[in-house]
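One protein chain is absent from this view; the other protein chains keep their places.
Chain naming follows the written order as A and B, and within any one chain the residues start at number 1.
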């Protein structure tokens, strides 16, 4: 894509207010549609610039800080790649080396690591009722630090996955869908099945299905959530999904049948998660240090999962989707039957057919993260991107 | 602050010789006053530049290497932020992944990691009699490497806390004091109480109190060191404190009463530390692998601490300071009674009143570290800073 074409895209964005300048990016349902559209548009232009070998290094120095309270390869890389694309050096705090903890010490640690920091990316998805709270605590501490003259700027907190939402994933998913269905407006009326699927592990976070139903309902889609009885999600994103569906002219329904959800679907997203009840009990037991009860809980949860081995995305099931060829989404890694486990979320045949497409879906993540940084750190991100074109610095000087 | 004002400040520094070009920064008492003043002046201008959005990226490429032989969040971040401010990428060696060790292998490892390195920051504070020695070993190895044509330059060793001194902390403290009392000259005659305080943990390093008494006595202050019997510091910094007090027209005294130290104080620094005797014995037992004796030592040390629970910085005690409102300093994290422990160094009430101020104190650390890098790596740091103003590159291009 030529510079002039990118410039025309940019012109279409002005006047531009993403609505999150000097704020955080935590839960998609907290922000208006224009914020969602802005992040997607910025991400697309950042990718265009990268393909055109135009440097988007808008920070000469500066830090992006990551706090991972769960293991991560993909999200860690995506955050680092997104920061690097804009010129931020990344630094990581992990609890074993840094003693970051809930409670009183959060605000102290947050203040200590904010002096020259532009963005703090946090992943805290394992404890239902905790992750989002932790991010809010960090955010409050960063506000206080800036307002009291401790730090030079107030870093933005980016949610890299919490107990409620996983916006970097779901916005990458949305960008992927937009690219396949002729833009966001092409999603209107499309049927998306967000369904539970069987996994031989327990304790998978709820953030992806919650984030998906709360985000995809905004664009006039017909979103169906399917899960066995007892695998319900938490109320807040479900409420957001119902509200957005009503506002956007889309639909949101819940069913206990995977097949029903798949029927006529344009897009399927079969993915395992733990029941909210189990995740809450898990948080309580971990906090109380009741490790023997924890083992019991795991046993019960796995036994429950085992009753729903037929919740697998198979070639037969795919046949009931629209024209038998729905787009398959997954946040990866998937539990693939016969590959990573005996009985998983998806059959080998279906996964292999869609594998590269799930990689393309994931490839959008660093650009989404970089777009969130631009949207939160600059008053006029479009002008910042236009500046990149004007300077025409190259990513690779060879 | 406008560029012209920063330029005027800079003009006041020329002609400029910080006295540590191509050297290390290890123990403040090894350097003349002009070095101390230079680091503080550079740090202030670096902060001015950052606030004015002027890039101080004086390294196009280059590495800052950190060796942490103890856990650290704050110092690790401050080192990385200071390096990033100047354009250095940071890299960390930790002993678990890199097999850095005392003895013969030090000089080999030091040589191996010096080829393109500008600065090596080391934290080695847990073993009395060892930390400073280790830094000297690394320094000697780096010298040999450079002189023998192995590395392109001789990296500076920065002391990020050793068993004797903690110069990045104490210089940040001094900058904080200078900002509150009208510059370094405004410190003349001020009374500073560096006092032991109770902690429910044992084995805290002695480097902060030692560094504070050896540094603050240089500027005509009346420095009082207070601790219970048996909690004495090591001789070298005490000797430096006495010498500097005599030279600067200040005073240095030692007392066994917290209240006596606080009486009339302009500044109080209540902080726990382990007796030098205990720390030496700890080093010996660890080296000998006598873990059962180590447990005995910890028990004895904690029992000893417990006899001095009244060494707590309370609101009542603060009343005896000058006008009842001395400035409270702490290197963080503090043991706050009723917050992080049952009986600690400071009451919740006093700490909460001064909390944000301790953050502002800490916020100077990245700039102090960057200033040490400029002072050790460049013959004329003022000219380097003037170059930043001349280029007027921006930190954020948005």
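Note that contacts are C-beta pairs under 8 Å (C-beta built on N, C-alpha and C of every residue); 3 or more make two chains touch, one makes a residue touch a chain.
Predicted, not measured: the structure shown is a model, and the values here were computed from it.
**Student:** Which candidate, A:55, A:114 or A:195, sits in contact with the chain we can't see?
**Tutor:** Candidates A:55, A:114 or A:195; residue touching the omitted chain: A:55.
**Student:** Tell me where the left-out chain touches subunit B, residue by residue.
**Tutor:** Given the touch definition above, subunit B has residues 57-63, 65, 89, 91, 93, 97-100, 104-105, 108-109, 111-113, 115-117, 144-145, 148-152, 374, 377-381, 383-384, 387-388, 391 touching the missing chain.
**Student:** Would you write out the residues of subunit A that touch the absent chain, in ascending order?
**Tutor:** Here the touching residues of subunit A are 50-51, 55-57, 71-74, 76-78, 80-81, 84-87, 89-90, 332-333, 336, 339-340, 355-356, 359-360, 362-363, 365-366, 393-398.
As a convention for this text, only the chains that are shown with their structure count from here on.
**Student:** Roughly how many whole angstrom separate the Cα centroids of subunit A and subunit B?
**Tutor:** Measuring from centre to centre gives 40 Å for this pair.
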